[in-house]
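Everything below concerns the one structure shown next.
All protein chains but one are shown at their positions in the complex.
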Amino acid sequence: MEISRDAYRAIEDIVGPDNVTDDPAFLDSYAFEWLAELVRPNRSHYMPRPWAVVMPASTREVQAVTKVCNKYKIKIKPISTGWYHWAAPMKDDEPTVQFDLRRMNRIIDIDEKNRFAIVEPYVICAQLQAEAMKLGLNCNIIGAGSSTSVVASACAYFGGGPSSHYMGNNSDNLLGQEWVTPAGKVVRTGSLSSGAGWFCSEGPGPSVRGVTRGNLGSRGGLGTYTKCAIKLADWPGPAEMEVKGRPPGYRLPIGENFRAYTIGAPNWEAWANCYYAIYDNGLGYIFHRQLNLAGANLATALWLTYIDPTKTLNDVETLAKDPEIIAINETARISFQLILAAQSIDGIQLQDKILDEILSQTGCYRVERYCEQDMAEFTNMYMQRLGHKHCNFIWAGGYMGSWMQAGTPDFVKGYVPTAIKGFEDDQQSHLLVECGGDALMGCGSTLGGGGYFGLEQFVSYDPASDASIDACIKHMEDAIADCVAQGIPLGKEQLYLQIGWTDQRIWDGMAKAPQTFVLDFQRQFKDAVDPNYLGDRNYPWLPEKWGEAPAPAQAK
Amino acid sequence: MTIQDYRADALRCTRCAYCKWVPLDLMKSWRFSKGCPSIEYGKFHSYSAGGRLITSLSLMDGRSTVTDKVRDSVFMCNMCGSCDVACKMCRYDMEPLLAMHELRAKLVEDGDLPEAYQPMLESLRTDYNTMGEPHERRGDWAKDLGVKDLTKTTAKYVFHAGCRYSFDGEQSEVARTAVAILKKAGLDFGIMGAAESCCGGKAFSIGVDQQLHKSADHNLAAWKKAGVDTVITACADCYYAFKRLYTQHAGSTIKVVHMVELLDQMVADGSLKMTNPVPMKVTYHDPCHLGRQGEDYVPWDGVEKKIFGQAVVYDPPRPRYNGAFGVYDAPRNVLKAIPGVELVEMERIKEGAWCCGAGGGAREGYPKFSEWTAGERIEEAESTGADALVTACPWCERNFIDAVRGAKGKLEVLDILQLVDMAL
Partner (left out) sequence: METKRRQLAAIVGEDNVLDDPKTLEEFSSDESLCEPLRPWFVVKPANESEVQALVKWANATATPLVPVSSGAPHFYGDTVPTATEAVIVDLSCMKAIKRIDRRNRIAVIEPGVTYSELAPALAKEGLRIPRPLAPRANKSVVASLLERQPTTIPRLNFSLPEPLRNCGVVWGSGELAFTGEAGNGPLNLEAQWQRGLAQVDGKGPLATDLMRLVTGAQGSMGIVVWASIKLELIPAVRSSFFVPNAELSGLVDFIYKLTKVRLGDETLLLNRAKLAGLVEPQPAAARKLREALPEWVALVGLAGTALLPEERLKVQEKEFRALVQEFRLTLCGGFAGVSRADVVRLIDGDAGDHPPTLAAKGASQDIFFLTTLDKASGLIETVRSVAARFDYPWPDVGIYIQPQHQGVAHHVEFNFPYDPDDAKEVARARDIYLEASAELVDQGAYFSRPYGYWSELVYQRDASSTEILRTVKQIVDPANIMNPGKLCF
């Protein structure tokens, strides 16, 4: 669709010519996104190309550009750090202005006493954590790692991570937020709306954040979040991380009031019991099944290779055949990482005793090799900063997370065998990385206080190989089929795949949801705050009476 | 290699943006958290390593063409390698820096090199230096030093001054100090004088690979003729060119030593005794070509293969350049050995160092960007409370000196040899 150049000029007038572009190569750098090849025609690595990319520097500029987009009916798609295929425009025939918010990059304030920070969208977790630690504070870093935007995880996406068990989900850590609606209105939520500061996300009365921040967030589909305040947790460690070692396997020495363990379980029943015991006992500063992302068959070989800077992935092949490594690997097959922290030596010693008791009661154990100094310090580094999260892609550059249905430990335990069997079967093609059927990774709890999480199957494929891409797509379809067959809710693969589906297909599926109230709600809410439908379906809705016979000829 | 050889790298890029930051584990503050000067200045994703991989792909696939903006995004970069280190934090199958080089080479081949580089290239063609100076004056800095002229005689060692120390009058003193130290070390060395040619590294860094080959051919032949088996330099750019590029592209087997390595060795074996106190608080800037790109070259001629079905490895194993083994300790050991000197570190050091801004041809092609990059580093150095910013590369020093002067700052910029000289 042709759009008047007046629109471009109007945007240029707002942000200045240096901060907007429609150069095709530049636009491609925003269209190219991870996972695109799994959903786009001909396995293209590109999502639809934006019509222009704009870099506003302030809420005022975001608002002004949004108004221009309303005038010219151009879709809007804000990104902070910009990752995932859904960060790009969705449809080829919908001109979209991509808002790259990287100029809005300030930590506006850290309120040390009241333990919250006010940040703009391009502040990443690692930056905030580094600044917070100077004040004895810490921030929950989401599972995708510390290169992610704080605002994105708090306002617009999921918000759970390895530290959520202790520090809370960023949904709950979200305090005041500033939101530019797709219609271009600025809305402030919680205490901020009353001019009372940033400290509270709820109210006045019902919480406006209830329409902006659900389970997943609107992922750029409902306007732009331009600032938010985020609750911080205490950090009983040094003001600056004293990192040592050579890349890539940096190590973080374990302070006397910290512990860094990998805990193994003899079977999944014991594993679940251990999770419940940790939940009941309130243990854990960071609690996550992390290192298994490499696959339970290869994890030990990979990480012992990784922490040796002289080695390459070729060494994993040799190491994986070493009987000693195989033996270690078996002890770590069903394992997870647990970082303990205390305010005092007495406190950490007590936590150790409690953990001993839990392990004794559940038949679980500390995995010795992983608890030796080199691996323990590496684990500590990995989990505290989450600066190695893109080891997700370490095998071949492609990773797709299937499963990840969240629930209680017993619920998760229930689907683990199916997830493992399905992945094992799909590896027989040799077109996915053969790391064993269990590459399940996930938080100890995505909710503050514990008790709720999911495990995500780390499916590694080669995005430079069409056959491998196809095998990954097949795995996603197989996982959906397994879920349907066993009555398990669909997992992340469905979320990923439907980015490539037509509206009709998505709505047909939605209409069969057990409850459609929220989909109808979101449609009506969208009608009100996004009358020109400039936001995309990352904020999903169900057209009125969709699925009821006769199907409407056209829906908005 | 060509950009086609890095097509898989581009397809395997996940747009994770690690390339924009210092390695996340090393991040110590908001202010100094960025690793890539180019993206910080250019802002759009195309100014990052990941963005350039996508640009390569887009050009290869005919989705876009080289515009002025694209040209800027490709060349307004220091090629400092910060992105490369950060990317490889989690990846063994990516070579962003090499891919970026091939993208430059492709643009050069297609006639898309920015005009701003022409004076430097012309100077290289006519006078074998990057400075626009007559090559006859190249050895003037050493006129009165009584150093062997290796065009006329032989020696085991050659001291290669490089373009900057040869022609930048303000900086030549460093080369003279180097000579004094080499004499003190009792080494059998000489210089090439007017016959010395630019290392070719700078031309290579902008994608004019042929110039590197010409320079390498000239220098290697001259050294061979003079019986040299080791080249010593005080310039990090030259060091990188000799150690990595000459070996890779010209089959060089000559040993390469940077002055800081020699000094470190002399401190360790007691042959260099620094007794004059130098009461100064200093901070050290790791030059990219001595630090994270200063690792030994390991010859490799292999192919990609897959293990465990789809895991990407190389046969034989591909050497891994990720800054793990750069020259970091030697300069620090030397500084610590100088009485009175207090070394205070900046936040971004070693493999995580922020570039001086002079690399990758930025000083010549994009001076404002280059100056801004240096200014960022100056601010970081000043934040340590240091009296002086010390480094081991004339390009870094020149960029820093200009930035300090431009900002009317007080920070002193010194080569490590100047400090050593004060202590002798």
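Going by the order they are written in, the chains are A and B; count residues from 1 in each one.
The rule is short, and it goes like this: contacts are C-beta pairs under 8 Å (C-beta built on N, C-alpha and C of every residue); 3 or more make two chains touch, one makes a residue touch a chain.
Quantities reported herein were computed from a predicted structural model and do not represent experimental measurements.
The chain not shown here makes contact, within the complete complex, with A.
The residue touching the chain not shown here, chosen from A:26, A:84, A:116 or A:287, is A:116.
Here one chain is not drawn; of A:121, A:145, A:168 or A:182, the residue touching it is A:168. When the whole complex is considered, the residue among A:318, A:344 or A:428 that touches the unshown chain is A:344. The missing chain, though absent from the display, is touched by one residue of A:17, A:204 or A:238; that residue is A:204. Touching the chain that is not shown, out of A:145, A:448, A:463 or A:491: A:448 (per the contact rule at the top).
Although one chain is not shown, part of chain A still touches it, namely residues 111, 113-116, 136, 168-169, 171-172, 175, 185-191, 193-197, 199-219, 221-222, 231, 234, 236, 276-277, 279-282, 343-344, 346-347, 350, 353-354, 357-358, 406-408, 410-411, 414, 446-449, 451-452, 487, 489, 513-515, 517-519, 521-522, 524-525, 528-529, 538-540.
Going forward, only the chains that are shown with their structure count from here on.
Spacing of chain A relative to chain B, judged by their CA centroids, is 37 angstrom.
Remark: chain A residues 18-19, 21, 23-26, 28-30, 32-34, 45-46, 53, 55, 81-83, 100, 102-103, 107, 123-124, 126-128, 130-131, 134, 145-147, 240-241, 243, 246-248, 250, 252, 298, 309, 312-317, 381, 385-398, 427, 429-435, 460-465, 468 touch chain B in the complex. Residues 7-8, 11-18, 21, 23-30, 33, 43-46, 50-51, 54-55, 57-59, 63-67, 69-70, 73, 85, 88-94, 306-318, 320, 322-325, 351 of chain B are the ones that touch chain A when the two sit in their complex.
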